[in-house]
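I have a structure I would like to understand better, so I am pasting it below and will then ask my questions one at a time.
Every protein chain but one is kept in place in this view of the complex.
Up next is chain A:
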């Protein structure tokens, strides 16, 4: 139990709880826009950036962010090239990201700890990392609070949004950039391979139980926080991988809700 009181664990808790708000929130909008897989794609490209950051001595999270943003623009371009098979653009970018990452990770003098970026290394969060995560959380929360009506319209009825004069392309870019921000800071916490779970599973849960848009937003945040808190405690006490524990807890919650729905009629 003494791990819980240690400083590195408390830093992990703070970082995890911040990401437990932003990742599910961004993921919710991505899922509603049928872009569930974009999180996975961006995170795979971001680890290539992280690897380059290590090789060149630049702050890896910042490099990951640059890569993720570049990837989100590239995806938009590719989507236009394959209009009717838009998800193809995600597969291409994901493969490209992993390909580049594998080369970068294996070149250079010192073999960096690949595992920590693939599966997360929440216990190694520095104060600088926490500040970065805090900054990203503030930006995401402010934008969503100010733009919630526009985001509702955009996700529910893009045509109506366009007719009423909303700059749809600007919003698409905004969502991509915010997602890239969240992913690049989340990589250190749950790892590139698991980021997608924190983005999408809370949204999947809320679609089962929430009745309104407002309720959905509250639900994704509560489920994200619950999974991070419980996941870190369980992982700390039983010495398990924190990222994986959080993800498996999320899936457990989802299964439980699916079972409950069969019994009760939720979400009416």
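Following the convention adopted for this analysis, a contact is a pair of C-beta atoms (placed from the backbone, for glycine too) under 8 Å apart; a residue touches a chain by one contact, two chains touch by 3 or more; residues count from 1.
In this section, contacts and distances are computed from a predicted model.
Remark: of the listed names "ABC transporter ATP-binding protein", "Acetolactate synthase", "Coenzyme F420-reducing hydrogenase gamma subunit" or "Methyltransferase", the one matching the undisplayed chain in UniProt is "ABC transporter ATP-binding protein". Of A:207, A:226 or A:248, it is A:207 that touches the chain left out of the display. Checked against the full complex, the one of A:161, A:221 or A:235 touching the unshown chain is A:161.
What chain A contributes to its contact with the hidden chain is residues 32, 146-147, 149-150, 152-153, 155-157, 159-166, 206-207, 210-216, 267-268.
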